[in-house]
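Heads up, one of the protein chains got dropped from this complex, but the rest are sitting where they should.
Right, chain A next:
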Amino acid sequence: MVDIVVDAKGLACPMPIVKAKKAMDTLQSGQIMEWLTTDKGSMKDFQAWIKQTNHELLEAKEGNGVFTFIVKKG
């Protein structure tokens, strides 16, 4: 189901988004990326980024301080 997993746990801005962007560039439209971060600031920026770039947020969850986002490439 998930085509690529981006583990950005423990990284600080801007690296979580930089990694997400690089991974997204390797995907085709419709493919799925799972992105994990522990940085609250990055999480908000990530949501703003996918909105701006017309990707689709399928799922967002939090557990044990890790934020997980499932995104479909637009």
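What we mean here is this: contacts are C-beta pairs under 8 Å (C-beta built on N, C-alpha and C of every residue); 3 or more make two chains touch, one makes a residue touch a chain; residues count from 1.
Throughout what follows, contacts and distances are computed from a predicted model.
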Absent chain [UniProt protein name; select from "MBL fold metallo-hydrolase", "Carbohydrate ABC transporter membrane protein 2 (CUT1 family)", "Transcriptional regulator AraC family" or "Putative spermidine/putrescine transport system permease protein"]: "MBL fold metallo-hydrolase"
Residues in chain A touching the chain absent from view: 12-15, 17-18, 21, 41, 44-45, 48-49, 52-53
